[in-house]
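Only a single protein chain was left out; the remaining protein chains are all shown in position.
This part shows subunit A:
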Amino acid sequence: MGGSPEVSIEVETGGAATRIAVAGPLTIRTLGAAARRLDGIGPVAEARLDLGAVTRLDTAGGWLVARFRARLAEAGGRLELAGATPEMEAILTSVERAMPRPEPAPAPPRGLAERVAGLGRAVADTGRTARGLTAYLGLFLARLGRGLRHPRSFRLTALVHHCEEVGVKAVPIVALMSFLIGIVLAFQGASQLRQFGAEVFVVDLIAVSILRELGILLTAIIVAGRTASAFTAAIGSMKMREEIDAMRTLGLDPAAVLFVPRILALLIMLPILGLIANLAGLFGGALMSWLELGISPAMFRTRFLEGTDISHLTVGMVKAPVFALIIGVVGCHAGMQVGSNAESLGQQTSKAVVAAIFAVIVADALFSIFFAEIGL
């Protein structure tokens, strides 16, 4: 916009009244220059503003004139306008009528007290969320129980659909991830154990760490990222469009229709995914041991069957249903917290993923302590 014409403001201070002549366009484009010029005029008792040579006046220009007039009036002065066309008068009138009157906004309290209060609120919020999650877990169990007592009302089609969504479609990514983890473990373990000539123990290392911890934990983390977000987004967008309210008015229970098939599908599929992850991890570990350490598949198998207790697999798989419940409940709960705008949908979705992963890891830590205490 280099070609826009400039505004010129001539100020003449001689005589009884200060004369100000404006020429050129007085619009939002020239507002910056014009405002600097007018603000430079000190408080005067009498001023006359000549708009005769103004080519175009918009509301921004009108606002500048009105603001100047208000400033003079505040200091006891007076501004007289001259040369305004009827169109300019109309703009000036509507601007003067609409001049914003700033109201002091309630000042947000700052300082130590406010920070402590903020911390307290955050803690209370967390507590409320935890209570909400527990309530949703109870709701799920109650509806599941009712579904089992009345098998006809059970939504089998939805369950199968969600089993495919959360389980079958997650197999490739879960298997690949676990396979790569097996390779990493074998490689890292080999380079350490070789120093002691204890290469063969790499089998135990892989087997124990994958079966006990990594297989199921990493599967749960992937599923949390994939499925908790999907649950939140699906339920949240239904909440946003008032579909959940519509369901309630039609006598459908959102918990039975939406939560039970989703969480139950996770409960069924997460152990299966965990098992697949275990197999893929062991396969990756065996492959790397063979290539890197020369441990043949047969030797790996023998060592694996001899050295690894079945309890490692049990310890790993016991966690799967718990992780599934955590992920499902967090996802559904976050979905129901979505408000009426798209922004909260995005917020809740990312919150759900973070909360689900965090809760899964916390639960895993608790399991470790528990199993260590009972000596498994």
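Observations
The rule is short, and it goes like this: contacts are C-beta pairs under 8 Å (C-beta built on N, C-alpha and C of every residue); 3 or more make two chains touch, one makes a residue touch a chain; residues count from 1.
Following the convention adopted for this analysis, contacts and distances are computed from a predicted model.
Matching "Nitrite/sulfite reductase", "Metallophosphoesterase", "MxaC-like protein" or "ABC transporter ATP-binding protein" against the UniProt entry of the left-out chain gives the name "ABC transporter ATP-binding protein". Of the listed residues A:W63, A:F140, A:F154 or A:F300, the one in contact with the hidden chain in the full complex is A:W63.
Contact with the omitted chain, checked across A:S153, A:Q192, A:T314 or A:S340, is made by A:S340. If you put the hidden chain back, the residue from A:A53, A:A75, A:M99 or A:L291 that touches it is A:M99. Interface note: of A:A17, A:L31 or A:L287, the residue touching the hidden chain in the full complex is A:L31.
Remark: the residues of subunit A touching the chain excluded from display are 1, 27-29, 31-33, 35, 58-60, 63, 67, 87, 90-91, 93-95, 98-103, 105, 339-344.
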